[in-house]
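Next up is a structure, given as structure tokens.
All protein chains but one are shown at their positions in the complex.
The chains carry the letters A, B and C, assigned in the order they are written, with residues numbered from 1 in each.
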Amino acid sequence: MSDPLRVAVVGLGYWGPNLLRNLVDLDDAEVVTMCDPREHRLDHWGRRYPAIERTPSYMDVLSDDRVDAVVIATPVSTHFQLAAQALRFGKHTFVEKPLAASSEEAEELVGLARRAGRVLMPGHTFLYSPPVVLVKEMIDRGDLGEIYFVSSSRVNLGLHQADVSVVWDLGPHDFAILRYWLGESPESVSALSRACVIPGTPDVAFVNMRYASGTIAQIELAWLAPSKLRRTAIVGSERMVVYDDTSGEPVRVFDSGATLPDPASFGEYQLSYRTGDIVSPRVEPVEPIYRQMEDFCRAVRERVEPRSSAQLGLEVVETIEAVDRSLQANGSPARCRRGSPADAGMPV
Amino acid sequence: MSDPLRVAVVGLGYWGPNLLRNLVDLDDAEVVTMCDPREHRLDHWGRRYPAIERTPSYMDVLSDDRVDAVVIATPVSTHFQLAAQALRFGKHTFVEKPLAASSEEAEELVGLARRAGRVLMPGHTFLYSPPVVLVKEMIDRGDLGEIYFVSSSRVNLGLHQADVSVVWDLGPHDFAILRYWLGESPESVSALSRACVIPGTPDVAFVNMRYASGTIAQIELAWLAPSKLRRTAIVGSERMVVYDDTSGEPVRVFDSGATLPDPASFGEYQLSYRTGDIVSPRVEPVEPIYRQMEDFCRAVRERVEPRSSAQLGLEVVETIEAVDRSLQANGSPARCRRGSPADAGMPV
Amino acid sequence: MSDPLRVAVVGLGYWGPNLLRNLVDLDDAEVVTMCDPREHRLDHWGRRYPAIERTPSYMDVLSDDRVDAVVIATPVSTHFQLAAQALRFGKHTFVEKPLAASSEEAEELVGLARRAGRVLMPGHTFLYSPPVVLVKEMIDRGDLGEIYFVSSSRVNLGLHQADVSVVWDLGPHDFAILRYWLGESPESVSALSRACVIPGTPDVAFVNMRYASGTIAQIELAWLAPSKLRRTAIVGSERMVVYDDTSGEPVRVFDSGATLPDPASFGEYQLSYRTGDIVSPRVEPVEPIYRQMEDFCRAVRERVEPRSSAQLGLEVVETIEAVDRSLQANGSPARCRRGSPADAGMPV
Partner (left out) sequence: MSDPLRVAVVGLGYWGPNLLRNLVDLDDAEVVTMCDPREHRLDHWGRRYPAIERTPSYMDVLSDDRVDAVVIATPVSTHFQLAAQALRFGKHTFVEKPLAASSEEAEELVGLARRAGRVLMPGHTFLYSPPVVLVKEMIDRGDLGEIYFVSSSRVNLGLHQADVSVVWDLGPHDFAILRYWLGESPESVSALSRACVIPGTPDVAFVNMRYASGTIAQIELAWLAPSKLRRTAIVGSERMVVYDDTSGEPVRVFDSGATLPDPASFGEYQLSYRTGDIVSPRVEPVEPIYRQMEDFCRAVRERVEPRSSAQLGLEVVETIEAVDRSLQANGSPARCRRGSPADAGMPV
């Protein structure tokens, strides 16, 4: 094996330490330094990992030649500036999701990465979750047939954030998962939301999405809900799957469907329904963050695109923006402008 | 007690016999005759209920002076004509849901009933289901506080009907329940659908609804789904309720919510969340159809509006039509024109 | 096909009408007469089935040469006398479970049937329940490997019967199912019970059972329980199965087990555990009573033993008696004396 990737972790708030812990466990990576402007965070995590250097100065990190890559886990509003600087200093760059606070920013990052020949990877961790990967493999094998529709609920009595809507907070999970599964982003979205508790901050949103392939999707996002619910149903012509992150059986496959015996003569009640076994495939208990950071290291080393690619991250931001536009237009459908494939954010 | 209401049951297909059976059990009603143009249906149900007269001719029913009321369970396309004739003959009229095949027809029926001074009642049976009533009582008592949003799924691997979309087939259930609970119909709806199996017949639809009160709702309707799911979450400022028709505990009340301690000073993570007990209230095991026909008899006898009123039935049809208009407009929101309260379909 | 079996149904209480209804639906059988000493029961069911003759006299039934078989659904205390008379009159005889009120009675019936060359069949309906049959097929195919143990709970907030303990009321279900699955009756049982509500009538019982093959079983029987629970786990060396009568997925197969890699060297934590997919096989929705009466007809026609054989019915009564003996001996194990195979109750 080659030398490990030398990494700096930037941002030691809620999520950064999770990335830090997994990078420490990874043979492929060596955490050289950690960076946070807040001294008490540096002190706290420095005691936990005494062998790792600490600095409150991001410029120290960027000017450190030992550092191959930066891993950024800071507030969304700072993503663009920190990532852009890192890329300009020639660092491979991992940024927490969403990739940036606007598609303009995201596109500029994608362009910077391409020109710099560096990996830019957003942290869509769910793409490394074993049940999500298992569903992807089933779709790619054709087990589900044509994907008719997807219905997803991601709700909980969770934390409100005064400055971010539930669409920006929870939406990236579903938008990224669907982009990964379906291999396409929606053509258009239509949305309805409400700010129930904090005026101006939507805490519930209903999003309808239409894809070029014909697939349609419905997504419910809510911070205020009677019980934790993360349930995604994917209904295909051959099989149907329910994915539930919170269940002991996170993937359940229903061998059932409806078939039209003779298109020429169908009438009322003439369909043939098929219902068969239900299978809960065994899912490997691996930590998604670990797999994600492993993929980042592999992308750098082998010069390949990570599964959670910059292009995917850009499209997720475009989808969020389209939702916002539909909300501003009282629910009228909004088109999701797509970055052209030529813009794909991979180093050559 | 006064004399029982003398009833004719018209239509002995899938649903009519259920109405017949409950009317036979009801002391308030006496089934005088049953009517269906198909002799084999008359024979079959005549053997079951030999004391009830039979006729293939609707005109026989209408011209029979002993008949106070007709109970119509025929295809939707015939509702208007059969109900209009019955009202013109001075019969109180119960019609299976939806009330009519268009809001024009429904409005005309409402006007006919008003002018004839007769009860016109659509068969929205769910309004008589004990869990639905229990939720209504909670809302009216203020247990839930302000209703923030509703999210509902009604899906199953069910029968396709070649001539009716899933919106016309399953939608009336949810639209009627929400109208009953909230006391209002949506101002506007936005919808997305797909005809997955039979070209031209939508078998999945996602509907977003916006109410004047501020409440928003999302409804998923599908014939093609991995497992039967009938789950409606009603999220209020004080409590949240999950209603699930198919569960042994059909109503679950979550004593939880989020409160804003001080509107002047809220910031990130400053909300106070409250989570408490979960209660599954005992629900009486009574048959909704029985209660529905009981309400029809009471409405006739006491000259009061039934819970499933003609006005409610009209608004349900208006909502369905608004969904269809939104679908034709590629998901743009469509207003639900409301019959003015002055049109309310009650006899005076 | 040969002529249908001409049957008399004796006893029109709670269960008899269910047998009657299924016999009427069966092409193989023709219900000639129904018999009950209570005139109001005869009247009630006579109106429902006007083509069937009625008599309050059992002797009328037995002396009617048209009657090939009697189907007895009367209180347990009368089973022996009614069945013995029927066999002496040369009638094939179906008796509700348990076969008789004591093993002496049951053995005498078995002997009578053998000497008369007539079918004697107890009504262990669960042996015709599709999930129970599916588990039997899995066991016979070797899918489960060696059966290590069985754990069963059959509890509910149900009706107490003042004259029968929960062991006589609910026990026959589990004892018959296990006898069918395992092909053996327990060698010995040990039991603990309590009469919580009505003095002298046990309403909860815990039964431990030991089989010659090495299999052990635990059965909980209770009328007083917080929620309906019918769950039987069958743990084998290759696979494990959970059978739950009340679930939408009544059979769930767990592809998991523990294997001992090398018997010579095992130590602490050296076992290899295997966990795999969980499968809920599709189960046909057929009515067990229908299948049961079909098997009775087939047994008569083809002179074969029915699945719910007289020998099985005798062994179930012996098991119940062994439980009672253990209870009288304060929980000391009691042997289940087995009728010898030579006594098997089949006509030759």
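The working rule: a residue touches a chain if its C-beta (ideal position, glycine included) is under 8 Å from a C-beta of that chain, and two chains touch if they have at least 3 such contacts.
Computed from a predicted structure; not experimentally measured.
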Among the options C:34, C:204, C:289 or C:316, which residue touches the chain absent from this view?
C:204
Of the residues C:93, C:193, C:292 or C:319, which one touches the chain left out of the display?
C:193
Residues of subunit B in contact with the chain that isn't shown?
249, 255, 275-282
Counting contacts across the full complex, list the positions on subunit C that touch the omitted chain.
148-149, 151, 153, 155, 157, 159-163, 188, 190-194, 196-198, 204, 206, 208-210, 214, 216, 218, 220, 222-227, 233, 235, 237, 240-242, 252, 254, 256-260, 266-271, 273, 275, 330-333
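Here is the rule we use: only the chains that are shown with their structure count from here on.
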Chain nearest the overall C-alpha centroid of the shown protein atoms
B
If every chain is reduced to the average of its C-alpha atoms, which one ends up farthest from subunit B?
C
For subunit A versus subunit C, what separation do you get between their C-alpha means, in angstrom?
55
Considering subunit B alone, which of its residues make contact with at least two other chains?
227
